[in-house]
Structure formats: structure tokens, C-alpha cells
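All protein chains but one are shown at their positions in the complex.
Here the chain labels run A and B in written order, and each chain numbers its own residues starting at 1.
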Amino acid sequence: MIIAVASGKGGTGKTTVATSLALVLGNRAQILDCDVEEPNCHILLKPTILTTDTVNLPVPSVDLEKCSLCGKCGEVCQFSAIVLIGKTILTFPELCHGCGSCSILCPEKAIREIPRNIGVIETGFVKDLDFVQGRIRIGEAMSPPLIREVKTKINRDKIAILDSPPGASCPVITTVKNTDFVIMVTEPTPFGLNDLEIAVEAIKGLRIPMGIVINRSDIGDSSARDFCNNNGLPLLMEIPHHRKVAEGYAQGAPLIESMPGYGHKFKKLSDDIQMIISESYEGASI
Amino acid sequence: MKIAVTSTGKTIESAMDPRFGRAPYILIVDDNCNLIEAIDNSANVNAFRGAGIQAAKAIADRKVDMLLTGRCGPNAFTTLEAAGVKVGIEQSGTVREAVERVKKNEVSIADKPNAEAHW
Partner (left out) sequence: MKELTVISGKGGTGKTSISASFAFLAKKRVLADCDVDAADLHILAEPKILHQEAFFGGNKARINIEKCSSCGVCIENCRYDAITGSFVVDPSSCEGCALCHYLCPEAAITMEESLNGKWFISDTRFGPMVHANLIPGQENSGKLVALVRNQARLIAEEQNLDMVIIDGAPGVGCPVISSVTGVDHVVIVTEPTMSGLHDLKRAAQLVRGFNIPISLVINKWDIHPGMALEIEEFTTTEKISLAGKIPYDRLVTDSMVRRKTVVEEGRGPASDAIIEVWEKVNQHIYQ
């Protein structure tokens, strides 16, 4: 089972929810930080890292001896990452999406692919919980290939919790695709509601069951609750604003440690989600 | 000598466009300001990345000697350099005025890009 924790707006408590949910599940779970631009799960979980692997994107390298200067590579590249200029071929590796078109379609087989580093994947553990995170190299724009690589580490025998990047564009879609459930974390403010609407709209297209967690539920207004009611989305949990939660987070403590009473709430959250998933599968099979 | 000028319109009396990759037209003229070709660059205007590279290639393929524009980013500059095209930057006014400055030797030729990559 794969559960993604997402949020339209950043800073709503997505990582707080993902880490506490993973911790209460313990050895039954695995947490994967897919927010590769700003991975923060490690701050709350303080994992022991066992392996670090670099992730590369294949980019073209042209053998000018074999090259007939036909210019096919530049014609087929949709990203202007390779171009024929006079008697030379220029490449722009930072524009390359690693699709392989130039090397596959080169009539002279003059283009081979060389690795370009885009980030790292680290794996390890926190007590009995498996830990995986991706970290993008600073200045690198292409996060989806790295996120896809993080997702290859999903262990199908466990409950995989994916901490998604915030927002509603390609990195989020790459993360939540092919998951069984999405927890959407929001806060009850006009900004929170606006971003929640956008993110819910984006994920609706993927037909994945969804539920909402409202963080700092006692600030702002009632708009997030109304949104759940009006859109038939289950309100899974509310976390009121509490100074102990904010202080604990500031120092890097998971929510269930600064507020021990939340342990059973997160267990219930996990049970509720499993129930919704199994119902949605039954619904689908009918 | 063939000169390329980034332009807002199709005639040599048009105002220049200071942008290179995303200018609507690129005019190719000779030293006497006779229009040789007006390249419609509109496909490039909304291109994702690499607008500058594609515009530079279009110029290089036409064996142009010099480009007159306002700003030129690093990828376009690399491409123009590889093609041996001189880049006259910080140009403004009409296309004709810019070409006349070349004759009077008033155009500064860039030795490096003067704009950031716009992604």
C-alpha cells in the first residue's frame, strides 16, 4: 500500500503528518521523502543513513569522427539541448531531459550517452522504520527524474508513506501517481483554501482516493471544513494550533513525541485510510 | 557583410526588440540596409527553453556576420560564438539606426553574454 502526503500550500504540516504516521506504523512502514528540493523528513526523524547513491540523467556526447553533420539530432531534440552549428555540434546538458532521441535516431550512431549528476538517494532506518530520501543538486531544475528514482525504492511488502513536494505541478503529479491514497494537508486560511482547491483538482484527474487533514485547525476561518463537506472529501483529522507542537517542530521533534496523546490518533488515521482504500477497491470491482 | 537585427516588425523602419530569442522578427540586411530576409521568429517567442539557441542557429545557418540586439543570454552567446557571429549588444532605436551605427563603428561587440539564462 502506498500513501502520499501532499499539500497545495507549503508549510502546512505535510512533513509533520507524514513522519508521525510512519512512526506509529513502525516496522510495517517505510517513509520516502519525495520533496527532493527541500527534503525535511530527516530533520524530524534523524535517520541512520546506510547507503548514498548518485542519480544521473543520460546526456549526449558526440563522436565528431563518426558524425556526418547531418543535423538530425538538433532537429529531433525538443529541448534545444543539442544543435548543429556550422561544422560542430554543441550540447547544452542542463537543458537535456535524457530522453535518448538524439542517440537513438542518429543515423551514424555517433552519439553515446554519458551520465550527468542531478542528485542523490539516501537509504537508512529510524529504529524499525525504513527511510529513503532524494536530494536534488542545488541549481538543478529537473526534479521528476529524481523523484521517479526515489519511487523505485518502494517496498511493496510495507506501507510506503511518500512525503510529496508542495504545489500542484509536475513534481507533485510524479510523486502521487500510482499511489493508493493521498492525504492532503491544509490550514484553514484563504491561502490554504485556494491552494487546497488547486491541489485537489490536480489529483482528481488521477482518480486516487483522497482525504483531508486540517492543521492549525483553530486559526483562520471555517473554509477548509466547508470545502470537505461540499466536495464529499473525508475530513480525516484536525490538529489544533498548540505551542508545544510549534516548539517541538522548531527543534526537530516529531508531533507524536511532543504530543504523546497523538499516537493513537495517527493509528486511527492509518486504520481509516486502509478502510477507505479497501472500500474503493470493492467499489471498483463491482 | 550580412547583419541580423532583432525587430518588432518586418521592415527596416521598425523598432528594434531588445530581446534576442523572443523577438517577433529577426531581419537580415546588408551593409547598405537593404532587407534580405525577415525571419518570422514567432514560433520561438513562446518556446519553452532554448529560444535563444534556436534563434542563434537560424542566424548561423544564414551565414550572418554580425547580430545587433539588446540582451543576449549565455546559451545563445555560446551558439553564436561557435558560428563566428559577432554580437553587438545594447542596441536600440529602429533597425536602420542600428545598422547605420555599425558603419560609423559605434557598436560595441560583446565578449561575453549580457543577460542571464531565462530557463
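Heads up, the rule we're going with is that a contact is a pair of C-beta atoms (placed from the backbone, for glycine too) under 8 Å apart; a residue touches a chain by one contact, two chains touch by 3 or more.
This is a predicted model, so every value here is computed, not measured.
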| item | value |
| --- | --- |
| Which of A:I49, A:C170 or A:M275 contacts the chain that the document leaves out | A:C170 |
| Among A:I43, A:I154, A:M259 or A:I277, the residue in touch with the chain that has been omitted | A:I43 |
| Option from A:T88, A:N194 or A:N229 whose C-beta touches the chain left out | A:N194 |
| Residue numbers in chain A that touch the chain omitted from display | 7-12, 15, 37-38, 40, 43, 76, 78-79, 97-101, 104-105, 136, 138-143, 165-173, 177, 187, 189-191, 194-195, 198-199, 201-203, 205-206, 219-221, 246-247, 249-252 |
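In this text, only the chains that are shown with their structure count from here on.
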| item | value |
| --- | --- |
| Computed distance of Cα centres, chain B from chain A, in Å | 42 |
| Residues on chain B engaged by chain A in the complex (per definition of touch) | 47-51, 53-54, 56-57, 60, 75, 78-79, 82-84, 119 |
| Of all residues in chain A, those that touch chain B in their complex | 74, 79-81, 83-86, 88, 90, 92, 95, 141 |
